[in-house]
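All protein chains but one are shown in place.
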Amino acid sequence: MSPSSATLTPSSRPRTATRSRRPRRSRDLWLGVTGVLIVLAGAETLSRTGIVNPDFLPPVTEMYASLFEMLGEGWFWEALWLTVRGWAIGLAAAMALGIVVGFVIGSSAFLRKFTNSTIEFLRPIPSVALIPLVILIFGTQPQSAFVLVVYAAFWQVLVQVLYGVADVDPVARDTARSYHFGPIRIARSVVYPTALPYIMTAFRLGAAVALILEITAELVIGVDGLGRELGVAQSSGAVPETYALVIVIGFIGVAVNLLVRLIERKALWWHPSVRSEQS
Amino acid sequence: MTITTLLSGRTAKAPEAPATDIALDLRNVQKTYDTPGRPEVEAIRNLDFRINRGELVCVVGPSGAGKTTLLRSIAGLLDLTAGEVVLDGNAVTGPPDGMAVVFQEYGRSLFPWMTVRQNIELPLKEKGVPKSERKAKVERALEEVSLTEAADQHPWQLSGGMQQRVAIARAVAFEPTVLLMDEPFAAVDAQTRAELEDLVRSLWQHLGVTVLFVTHDIDEAVYLGERVIVLSNRPTVLMEDVDVDLPAERDQLTTRSDARFGELRGHVYSLIQKAKAGHRPDEDQEA
Partner (left out) sequence: MTRYFKQAGYALGLPVILLTGWWVASAGSTNPFWPPLSTILEAFPTTWTMDRIVGDVLPSLARLGIGFGIAVVLGIVLGTAIGLSPTLRALSEPVLEFFRAVPPPVLVPIIALFAGYTGWLGKIITIALGCLWPILLNTVEGVRGLDPTLTDTAKSYRLSPWRRLVFVILPGASPRIFTGARQSLSIGVILMVISELFGANRGLGAAIVQFQRTFAIPQMWTGVILLGVIGVLLAMLFRLAENRMLAWYVGQRQIERGA
């Protein structure tokens, strides 16, 4: 909200509005970098001075040294690929299933009421409860991870899609019907745009949950992937490698978040919530 | 006590003992928005006027005249570039004691997690008013705005007009020296607006509060005020301080069809038109 606009609305906050965006953005950037440096330096000091046992917390420099070493090794990239692949396939399946089921249930009042109690009951069931089952049936094969990922992500997607379908403005839908739009055209021009922000939210929540479950499956069950390597590193006492893997997995999480935000922005550039965020 | 009062020999006044009739004093107030990387925007060039205790003064001006900037500066929510606002003898540097503000967005100024009663009570709690006295003040305020039955509801359960009445009740219960109102009825329908205008006048007469009422509605300003301060466009200066010599007893029907009302209204209207066209008294004087 620039002060040079014709009217100052009462809700504008002149104190902050007087700071232009460019200096503030770069100031925030510098502060952010400083924050990261503080944490890294702090961890390094704690370790090197022995305040925290270096067997448990090796110096940050050692962690990163180990990380760079890992980057040159074949097993690392193989494991990375397997993790990402498991995540992506599980997420895609959960999205597809969730969107289809969500649209079908959401478009019928009867189905919505009929399935409501079941959904509310099944949804909070922790996916980790399935771990023993899945171990029995699939062992350490990727299908174990697939089941866990899909189960957990599906509910996130389904709930959001149901919200989205329910949120369709009745006025918009009535208008469409009064112009004799067929059901498919209504779905495309009224339901879909309303539901799209919810589908993006579903994608965001589902992606995060899918990653958590994929790593869990690898760590706990032993499905091949970075999670499994992490478990192995820790139990064999390779402490810097353990941290290095944790850092890598963290960055994967960050990458997933950024990717999701990017896609959201592209798909929803027209939506007021995204537009106001950017203003 | 400011440097200016020291130098001018005026005695410092204790906040509790108003020895002067001037409730609010704007002295050469100036506000410039200085954004790095952008040209300076002079919102208010010079405003200098006084409001006496117990007066009801309205402020009108063309859009963009800086009415809200002015109000926020008086309320201590905005720093001035130059000049000062003196409330009851004390310079205003932050939200001052003894001032209550009624904002235009009544819905967003009431706390939705509290009932009407709790909303009105909160500033009194902060002021340190003892419990029994608090309850009495809240009840009286509710009666003044005719909302006693709605006391235990939540603001969002009420209509827009009722919500604004809650905001007014909250300000009134606070017993401020000066009551600031920032276009409070702009977002309310015309019928409700008429009721609320009468409510403000009756509260003002019963309780003897000093009121500064900012509005864009010329009719409203003339109907309500004893004086109407007309602002120029940006950078704002005073166009004219119009004296409203209508009788003290006013009502929507007769007053508004009164001949004098029409004259005053026409005068203010033409001032505003001149202001919109860029006519400025300070340039006039230089010419």
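By written order: A and B. Residues from 1 in each chain.
Here, a contact is a pair of C-beta atoms (placed from the backbone, for glycine too) under 8 Å apart; a residue touches a chain by one contact, two chains touch by 3 or more.
Predicted model only: the values in this text are computed from it and were never measured.
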{"item": "Residue touching the undisplayed chain, where the options are A:70, A:95 or A:130", "value": "A:130"}
{"item": "Among A:76, A:203 or A:243, the residue in touch with the chain that has been omitted", "value": "A:243"}
{"item": "Chain A residues touching the omitted chain (full complex)", "value": "10-11, 13, 27-28, 31-36, 38-39, 55-57, 113-118, 121, 123-133, 135-137, 211-212, 215-216, 219-220, 227, 230-231, 233-234, 239, 242-243, 246, 249-254, 256-257"}
{"item": "Where the missing chain touches chain B, by residue", "value": "75-77, 95, 97, 99-101, 103, 105, 108-109, 111-114, 122-123, 125-126, 154, 156-157, 174"}
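What we mean here is this: only the chains that are shown with their structure count from here on.
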{"item": "Cα-centroid distance, chain A relative to chain B, in whole angstrom", "value": "49"}
